[in-house]
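Missing here is one protein chain; the remaining ones are kept as they sit in the complex.
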Amino acid sequence: MPALGADMEAGTLVEWLVKPGDRVNSGDVIAVVETQKGAIEVEVFQTGVLSDILVPVGERVPVGTVLAQIDGAERATPAPAAEPVITPPPIVAPRKTPPLRAVVAPRVGRLKVTPAARRRAAALNVDIATIVTGSGVEGSIRLADVESAGAAPVRAAAKRGLDLSQMRKAIAAAMSRSKREIPHYYLTETVDLSAASTWIERFNVDKPPVERILPAVLFLKAAALALREQLRLNGAYENDAFVPSSNIHVGWAISLRGGGLIAPAIRDADKKSLAELMGAMRDLVERARRGNLRSSELTSPTVTVTNVGDRGAESVTGIIYPPQVSIVGFGRVVARPWVVDGRIESRPLVTVTLAADHRATDGHIGGLYLAAVARLLQEPEKL
Amino acid sequence: MSAPQTNPTATRITYREACKQALREALLADSRVFLMGEDIGRYGGCYAVTKGLLKEFGEERIRDTPLSESAFVGAGVGAAMAGMRPIVEIMTVNFSLLALDQILNNAVTIPHMSGGQFAIPLVIRMATGGGRRVAAQHSRSLEGWYAHIPGLRILTPATVEDARFMLKGALADPNPVIIFEHVMLYNMESDLSSDVTEVDIARAMTHRPGRDVSLITYGGSLSKALQAADALAADGIEAEVIDLRVLRPLDTKAILESVSKTRRCVIIDEGWRSGSISAEIGMRIVEEAFFELDAPLRRVCSREVPIPYAAHLEDACLPQTATIVAAARELVRPT
Partner (left out) sequence: MTDAEIRALILELIGEIAPEADLASARDQDDLREAFDLDSMDFANFVVALHDRLGVNIPEVHYNRLFTLERAIDYLRDAVAQ
């Protein structure tokens, strides 16, 4: 069972997409598990023949539990050296290797749970991580909290799709942890979008709707490219150390109607064309809203970009999604007076913000980063 | 653990009177019993427990001693070795330090070092605790220290009944026993049932059952804990009040049973917190009932200063009903 988020402790297997005897290749989706972030497709990172399914449909198991075994498993491609540190733990155990102990993802941002509550939770099969607020001393989760969680009606048979209340809890856990642990610093830069707006207009004007791009794509690309210059904003802070990533996998924040937010990865965003990014964004939005994302999409982001769109506020001050170390925010594009060559003109402006982890970088790096974003947006044709 | 008993045919006496009746009963029952201590004869005892006994039993059995705790406790050890049943009174625990060598190095070691050839059926009574506005040198609660010592049995009668009947058990014990009488209890009046004629000196007692939090205490703090339980009950919190009665050997089973039921515990100990009997109780709970706990343990102890003379400062130093209530409430209903 892969860890599909910083605070995930367990998941429910809802569907097997392969059966014993099937050949599987690295990258294949082999199962669907339900998590707080909806049903997630689990990929396999080995090639071989699936010999045994160890966790039946409907069973809830902790992160790290071996789900299935593959005969003749060979690691298809070794993970690139600088792959994000948040790679999921092994999902499938190669057969005929020494017995595998369950790999339990270290829990960071400890919950306070009383011993009695923890034991009862195990007996009632209550996932403590789903209890948002404890009523005990110092906010600890105590017996009564577990018992009321255990008494809550068992949800109908797991289905694919989103459970927004579960997602709310996951967001609460991740964001609380972030605000508790991460010393954020915030920087803001207002960027003239005249060049970018004109360029997009021209780019879109003779294209059919499906090929048109949104300003958000330029933002995404500029944010990703600027990270190449400041790689210390890209990676993960774990176990008291920052581990940079040379791959720029942007978690694209997608809000869900009815509430909820998820930021699946657009991999190597700095290397993709604008059209590819538009396609990736469209695909992710659609699948995120259906609750149909893949495990690797949730675990691989090295940074988050949030764009409030044309109905949002003028600027957004983000909360970092742990263990990432930065989040870049783009506000609504607004027409405002702007001084150009000593004269005031009306210009489309966007407020770009950076919230970054002060343990990993200082404001100087962040300032350089925002300056790079601003510079890149002045030359949209090069994006 | 036994439950408190009530009886309509009870007589109302003070704790002091109960102590005296216990001594009289012992003197009458066994000719080997005699009392020794400072001012216990002509003066009647610094807390007047032995008043009148000199007249009734004579100088041979009610012996005023010189002001030398080491000498008269040592004499008690010797008398016990020789087959007597001495009951030695030390005015207060504060002065017992002068006799510590006799207690620690002689009384508790001789039975072991003699391979059991000598028993030391010695009973030492002493007053303990604060609240009488008699300042630092007369207000300590060192019973927890004594409870550290193997070979001693430490009794802390907190009720008239225990004051009346614990002595009998202590005298029957072949090993040294120390009885700590809290100074604020001597004037306490309570009904003494006519059909209780003995009590055990081994087990804790539940004075009040409850399901929400255990208040574990002994001696002078019991009445405060009971008042706290009343106040908590008015708030809908059911506190269980446990009187340890015996600090050594501790009735661990009773402690664990209560905490396993309530899952929350406040220990009230008039001793100083650091290295106290409350620390020992807390540790046993964590060692043996960790998985039962639904809240951190809490303690209400004396502030870690020499007990002040001024009344308001002394009150602020000692465990009080309000602080017990606050500690218990915080565990059950955190704000």
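For clarity, chains are labelled A and B in written order, and residue numbers in each chain start from 1.
Everything that follows uses one rule, which is that a residue touches a chain if its C-beta (ideal position, glycine included) is under 8 Å from a C-beta of that chain, and two chains touch if they have at least 3 such contacts.
For clarity, every value in this text was computed on a predicted model and none was experimentally measured.
Remark: the absent chain touches shown chains A in the intact complex. Considering the full assembly, A:255 is the residue among A:135, A:176 or A:255 that touches the omitted chain.
Among A:201, A:240, A:341 or A:381, only A:201 touches the chain left out of the display.
Of the candidate positions A:60, A:168 or A:212, contact with the hidden chain is made by A:212. Residues touching the missing chain, restricted to subunit A, are 201, 204-205, 208-210, 212, 214-216, 255, 257-258, 281-282, 285, 309-311 (touch as defined at the top).
We take it that only the chains that are shown with their structure count from here on.
In this assembly, the C-alpha centroid of subunit A lies 62 Å from the C-alpha centroid of subunit B. Within the complex, the subunit A residues that touch subunit B are 114-119, 135-140, 142-143. Residues of subunit B touching subunit A in their complex: 263, 290-296, 330-331, 334.
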